[in-house]
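With one protein chain withheld, the remaining protein chains of the complex are depicted in position.
For reference, chains read A and B in written order, and residue numbers begin at 1 within each chain.
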Amino acid sequence: MYPPSFDYYAPTSVDEAVRLLDQHQGEAKVLAGGQSLIGMLKLRLAQPGALIDINRIPDLSYVREDATFLRIGAMTRINELHASDAVKARYGVLFDATAEIADPTVRNWGTVGGNAVHGDPGNDLPACFLALDAEYQAQGPKGSRTIAARKFYTDSFTNVLAPNEIVTEIHVPKAAAGSGSAYSKMERKVGDFATAAVAVTVTLAANGSVAKAGIGLTNVGPTALYAAQASDALVGKTGTATDLGTVGDLAAKAASPVADNRGPVDFKQDMIRVWTRRTVTRAIARAKGGS
Amino acid sequence: MAIDVEEVATGASPNSARVIHVTVNGVTHRSKVDARLLLVHYLRERLRLTGTHIGCDTAHCGACTVLVDGIPAKSCNLLAVMVDGRSVQTVEGLEAGGKLHPVQEGFTKEHGLQCGYCTPGMMMASVALLAKNPNPTEDEIRRGISGNLCRCTGYVNIVKAIQYAGKKMQEAPKGGA
Partner (left out) sequence: MAEATPIPGGIGQSIGRKEDARFIRGKGNYVDDVNLPGMLFMDVVRSPYAHAKITGLRKDAALKVPGVLAVITGADLAAAKLAWMPTLMSDTQMVLPTDTVMFQGQEVAAVVGVDRYAAADGVAAVEVDYEPLPVVVDPFKALQPDAPVLRTDKGKKDNHIWHWEVGDKAGTEAALKASAVVVTEKLYIPRIHVSSIETCGCVASVDVSGKLTVWMTTQAPHAIRTVFALVSGLPENNIRIISPDIGGGFGGKVPVYPGYVIAVVAALTTGKPVKWIEDRTGNLTADSFARDYHIEAEIGADKNGKVTALRVKTLADHGYTDAAANPSKFPAGLFHIITGSYPFSKAFVEVDAAYTNKPPGGIAYRCSFRVTEAVFAIERLMDNLAHKMNLDPAELRMRNFIPPEAFPYTSALGWTYDSGNYAGALKKAMDTIGYDALRKEQAEKRKRGELMGIGISSFTEIVGAGPSKTFDILGIKMFDSAEVRIHPTGKVIARFGTKSQGQGHETTYAQILAEELGIPVDGISVEEGDTDTAPYGLGTYASRSTPTAGAAAAVAARKIREKGAKIAAHLLEVSPNDIEWKDHKFQVKGVPEKSKTMADVAFAAYTNHPQGMEAGLEAVDYYDPPNMTYPFGSYICVVDIDKETGQVKVRRFVAIDDCGTIINPMIVDGQIHGGLTMGFAPAMLEEIPYDEQGNSRAPSFLEYLLPTAVETPKWETGKTVTPSPHHPLGAKGVGESATVGAPAAIANAVIDALQPYGVTNIDIPISAHKVWRAIHGADAH
């Protein structure tokens, strides 16, 4: 349970970090909050030649809301995101999820960017960003690009990021009037990965029906999943029992869980069904002004 | 004040070690450390502050909890190099001027400890919890210490200990460290 030896770099700018990553050609790992990576080093599941510690880069930790986006610096700690007034008021899904990731101490160090890109299907923020239709801004040697969260995840611990790119900011579309969102995590105990978890965002039309919806699922597939059919099916609905039944069934269909100590496949699929229904109901209630 | 505890690193590459400056319980240390050295081993083995314990290796038990710039961290899940330039408080830094911190007092008055092994980490989490929320409800306390496992007490008296300390700190706002 002791990390192997590695070279350590603590760059003070993103450009320097990208240059170091480029020099190490895939042999380096980015050290953000370290709450997942250091564990993998101790188990020697990860044995990188070098660690690029980006904790010394200034100005990567912020939560700002402008006309178009909620902008989250990649090094924002999970507890800092939870403490943001904007998040509490308008991004319920993030407010909920940031209270459920790992435990309160781990959330002091774990970062939003790290949780979003690490790639463990049990990480909670990816499903939220899928539901929110967020984008990740990544910087590489040739400059910066944005990648839709819904196009980011390719497999467990695998994504479209090049080895010399770093995610620096997350763009969440600004919460529209009449929007609401929620995250439900079913876990065996504090500190566990989800048995099943569901992120839901909705925007209501003037008549109270859903105009726009996004549903993301945690830990029921090789990556966090965007339940596209379920999201589409929610549009135009008001959240009646029949609506919830349809949407829940479609979300369960989108899930491809594996059996483990948390339960068998049919159970996990049913939990997606149940928690989708409950979370849609909560998101709609919040959109209508409830908490 | 700077205390040099420099030691030869065993790593092969020059970039695998680093000189750090860390203030621990008010004393600044300048140390050359292997980059892979975990903060908990730096505290326990280099500085001989053995009050911070190791229980699980996977960041679940919280026995290694210390405060970094006032914020709880699991010191077995941080590298020592990550606290370069920062300030660390351990259980040994709780008592000030021969006076117990109200949290220490609460833990003994309310029988919030048995074997004592989780206690330092539990107390550090409690200190931070009360700093943020001076008058927590029982549920807020239980959530607040949920990054720390105790196998002996069943948590009942730990909750009471934190309530005791909260009350004491409210009564005398300048009491404690």
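Heads up, the rule we're going with is that a contact is a pair of C-beta atoms (placed from the backbone, for glycine too) under 8 Å apart; a residue touches a chain by one contact, two chains touch by 3 or more.
All values reported here derive from a predicted model rather than from experimental measurement.
Q: Mind giving the shown chains that are in contact with the missing chain?
A: Hidden chain, whole complex, touched shown chains: A, B.
Q: Could you tell which one of A:G26, A:P141, A:G208 or A:P264 touches the chain left off the display?
A: Candidates A:G26, A:P141, A:G208 or A:P264; residue touching the omitted chain: A:P264.
Q: I'm checking contacts with the chain that's been left out. Which of A:P4, A:P141, A:G208 or A:G290 qualifies?
A: Of the candidates A:P4, A:P141, A:G208 or A:G290, A:P4 is in touch with the missing chain.
Q: Across the whole complex, list the residues on chain A that are touched by the chain not included here.
A: 1-2, 4-5, 44, 103, 186, 188-193, 195, 260-264, 266-267, 269-271, 273-275
Q: Name every residue on chain B in touch with the hidden partner chain.
A: Counting only chain B, the missing chain is touched by 10, 12, 34, 36-37, 41, 44-45, 48-58, 60-61, 63, 90-92, 94-95, 100, 104, 107-109, 111, 113-120, 123, 138, 141-143, 145-159.
Quick note on the criterion: only the chains that are shown with their structure count from here on.
Q: For chain A and chain B, what's the span in angstrom between their mean Cα positions?
A: Centres of chain A and chain B (C-alpha means) sit 29 Å apart.
Q: Any idea which chain A residues touch chain B in the complex?
A: 1-10, 31, 34-35, 38-39, 41-42, 50-51, 53, 55, 102-106, 108-109, 190-191
Q: Under the stated contact criterion, what part of chain B meets chain A in this complex?
A: 11-13, 15-16, 18, 34-36, 38, 57-60, 62, 65, 71-74, 77-79, 81-82, 84, 125, 143-144, 146-148
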